[in-house]
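Just below is one structure, and these are the notes that go with it.
Every protein chain but one is kept in place in this view of the complex.
Note that the chains take the letters A, B and C in the order they are written out, and that residue 1 is the start of every chain.
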Amino acid sequence: MIIVTKPEATEAQIQHIVERIDEWGLKSEVSRGAQRVVIGVIGPEDKIREKPIAAIPGVESVTPVLKPYKLVSYEFRQTDSLVKVGDVTVGGKDVVVMSGPCSVENRDQITSIAKDVKSCGAKILRGGAFKPRTSPYTFQGLGVEGLKLLAEAREETGLPVITEVMDTKDLEEIEKYADCLQVGARNMQNFSLLKEVGRSKLPVMLKRGLAATIKDLLMSAEYILSEGNFNVMLCERGIRTFETMTRNTLDLNAVPVLKAETHLPVIVDPTHGIGVRPHIPAMALAAIAAGADGIMMEVHNNPELAKSDGEQALLPPEFEDVMRRMRAVAQAVGREM
Amino acid sequence: MIIVTKPEATEAQIQHIVERIDEWGLKSEVSRGAQRVVIGVIGPEDKIREKPIAAIPGVESVTPVLKPYKLVSYEFRQTDSLVKVGDVTVGGKDVVVMSGPCSVENRDQITSIAKDVKSCGAKILRGGAFKPRTSPYTFQGLGVEGLKLLAEAREETGLPVITEVMDTKDLEEIEKYADCLQVGARNMQNFSLLKEVGRSKLPVMLKRGLAATIKDLLMSAEYILSEGNFNVMLCERGIRTFETMTRNTLDLNAVPVLKAETHLPVIVDPTHGIGVRPHIPAMALAAIAAGADGIMMEVHNNPELAKSDGEQALLPPEFEDVMRRMRAVAQAVGREM
Amino acid sequence: MIIVTKPEATEAQIQHIVERIDEWGLKSEVSRGAQRVVIGVIGPEDKIREKPIAAIPGVESVTPVLKPYKLVSYEFRQTDSLVKVGDVTVGGKDVVVMSGPCSVENRDQITSIAKDVKSCGAKILRGGAFKPRTSPYTFQGLGVEGLKLLAEAREETGLPVITEVMDTKDLEEIEKYADCLQVGARNMQNFSLLKEVGRSKLPVMLKRGLAATIKDLLMSAEYILSEGNFNVMLCERGIRTFETMTRNTLDLNAVPVLKAETHLPVIVDPTHGIGVRPHIPAMALAAIAAGADGIMMEVHNNPELAKSDGEQALLPPEFEDVMRRMRAVAQAVGREM
Partner (left out) sequence: MIIVTKPEATEAQIQHIVERIDEWGLKSEVSRGAQRVVIGVIGPEDKIREKPIAAIPGVESVTPVLKPYKLVSYEFRQTDSLVKVGDVTVGGKDVVVMSGPCSVENRDQITSIAKDVKSCGAKILRGGAFKPRTSPYTFQGLGVEGLKLLAEAREETGLPVITEVMDTKDLEEIEKYADCLQVGARNMQNFSLLKEVGRSKLPVMLKRGLAATIKDLLMSAEYILSEGNFNVMLCERGIRTFETMTRNTLDLNAVPVLKAETHLPVIVDPTHGIGVRPHIPAMALAAIAAGADGIMMEVHNNPELAKSDGEQALLPPEFEDVMRRMRAVAQAVGREM
């Protein structure tokens, strides 16, 4: 940690800062420049990361040297983690596609779409049973009934199932049916939920919040790992910017940054990310070229009657087409699909 | 709702759109321009707001005419709501100040600060018992023990207490001690939590999320009201922008916009909003001038040893000074304090 | 154009709106809903696009039906434009790479780098002679001397040259040496400059500003085309968001959106876009997969002594490597390079 003092800081204030560092069990090194004093803090930064050093009179700025995340950092493990969802491995050479409808609506719908996406090469089935909806007046998901239908679709197709958990009180029920938990963008900093999924035996896909920095995303993942669950995948799904011709701004920059910062697999969701149906395929191809380990994409067999997000679901033939193109790009960058 | 078709939309597609509207029980009016067809949808917009109209082939854009929120809208009630927190009324002529430390740390700290802020004119005591922290390795709050200390501070000072609820499973316990629930920025779209506090007897202060539009905030409030709890206050506490010289960007534009859109009281939190101690007073004054019904502000008697957010807490004498200046501005804009 | 009135709008106000539309030579169609009146305006929208209709009492909102850009729109031309830079064609099957240093520093530097990038497959040489720098105390470019060195490098390598024009008064001089003009992100809405380059015989690459929407970019391009210069390329080079682990947020979403909205070629600049050297190659690959017609990338033979932006320039061997990978991705998406 590096502390820079204000130009008007007094000798007594500088002394006080040095004493505080000492009290906290760390060593300080004072360098005096022409206009400001710089105090380097030597020792385990964790000990004082959350101390309100900026509140000490005379301090102008505080700059950490080390990163605030540990278990998720690439430095910690130094090799890419593989996460198993059912018997599918994410994070290896294969680019894994997770697909299905936004919401589970009924048995026919989920089973039929599950078969479609499997036949096109998807490896994991997605479908929402508990749905976070902006408006209280819209379809909120089938709940436990939806979980049961997902499990039936798994029986029929063999695809493992990922579904969202929105509340700690639903977790136990969801664990009975799902193969992988999803924590949605809006709950990325629901720390109670993060701790609970951190105690689950199931793998977790954590989606980046709309206003979350990459560092925030890693800190939220750190919550899960720190509770003992290392089977975590991170998912970029668009951030909020000033642009209005797309629903969100899919931030593919996050892909290479995350691949360098963490050992966890990185998934990209172009459906929510760009949110404009005709442009989803281009973003899926770009995500793979950028280095994504997996793609989550929504497919619906009758989008104009879908109960949620129909305007951004691909039709099965569109999905088949983009899968073929994704495969070509995956091979061009040395991956399989 | 107004539907604009693509220039290349076929007559059959336009017919299909009209039929869908008909199926949904609404009337359509078709206007043919030189390049595009415009279809007006007449009737209760709620019925089709969430229909994926944009997924229908031939549709270029869909523009709602009515607002998606109802119970929270000014149109619905046509008069400002008054919210009672203990025996304090928020939303009337008085600008109400809520103050206290970020976290409850121990009996002495909370009681001493409670007395300080009361003597300066604060009407409601704030203090966190369950704390949402970015890092799992930092102080997470005293939990139920913190709630008890808050209740003791209320005993001593008579100030009603507001505290944050982070998880539906904690709600029952918090209701035993608090006078007002706070839903934090990170949980603004935790819809399970919104529904639960919507069933509470206590008033709720809902904070705007970092990436939440004003409309999103109103939709989240709509969740609470739609469950029957109309005692809701909205709180602007900063949005995330590209600026780095402030912690967040306190969006005071939200104050006049909210006052026009909704009947609910509007609170501003300059402490988190700008997040830079020396600049908090200026933003508090500006918030009152902009029309805020209340101010939430953090005060700590020993910021450099605070367990959270010490770097942005005011000292009691600083708080006393800003309260005096706030009173002058309140009077200048026809309010009391 | 669709005008929605306020719920409290009077009959006289509605009549006044209709009369105004009439005065402006257009037709109106009035639909009366339960709560609001909707007035459709039929006729050439251009005529009233800039009328301050929202200033008329009783108006709640005004929604245009048609897009504000014409000459740049895909609808206008219905086929992709090809832009010639020297004898290089941009916008066809070939993905064209423009490369070179940030600034021209001296003869050896620019000639040596020009040879390097040519041997790796770059088709156009970039180099700044007039440099927009955030600080007045840093290297501002060699000016005309730099232009001469660029022309010499063209002599030696045969690569046509693109360079930035910052001021209308420099244009004539730059036209003597360059094959293509670049309008930088900071000047994207310097409308005087746009008009002047619109009168130039040279092709123009227009870079998207940091806070420019895609619509803003197209409107700025419209300025150039409306002066008669149709040889325009658009360049995505990163927008400003809250993320701090990258210099900017390269918005690849803009690629498919622009390819659908306009006939003009779309270039991507991953160097400035992500601005973090090790991650530039991933973004270049992703840009091609997303459908970019060209890539602009900075290369320097001694980055740690570069006079500007050395920290984001690739070394020649790194450039050679990414060119090989870019070629593979281009082929995977049906392009050549």
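To be clear about the criterion, contacts are C-beta pairs under 8 Å (C-beta built on N, C-alpha and C of every residue); 3 or more make two chains touch, one makes a residue touch a chain.
In this text, all values refer to a predicted model and were calculated from it rather than measured experimentally.
Remark: the omitted chain is touched by one listed residue; of A:33, A:158, A:228 or A:278 this is A:33. For the chain left out of this panel, the touching residue among B:165, B:214, B:295 or B:314 is B:214.
The chain omitted from view is touched by exactly one of B:285, B:299 or B:314, namely B:285. Mapped onto subunit A, the footprint of the missing chain covers residues 2, 4, 7, 29, 31, 33-36, 38, 40, 42-44, 63, 65-66, 75, 240-242, 244. Annotation for subunit B: contacts to the undisplayed chain at residues 211, 213-215, 239, 241-246, 249-257, 259-261, 273-274, 276, 278-279, 282-283, 285-291, 325, 328-329, 331-333.
The chain not shown here touches subunit C at positions 20, 46, 49-50, 52-56, 68, 132-140, 166-170, 186-187, 189-193, 195, 209-211, 216, 219, 222-223, 226-227, 239-240, 277, 303-306, 308-313.
The rule is short, and it goes like this: only the chains that are shown with their structure count from here on.
The distance from the centre of subunit A to the centre of subunit C, with each centre set as the mean of the Cα atoms, comes to 31 Å.
Measuring from the averaged C-alpha position of subunit B to that of subunit C gives a distance of 38 Å. The set of subunit A residues that touch two or more partner chains comprises 211, 239.
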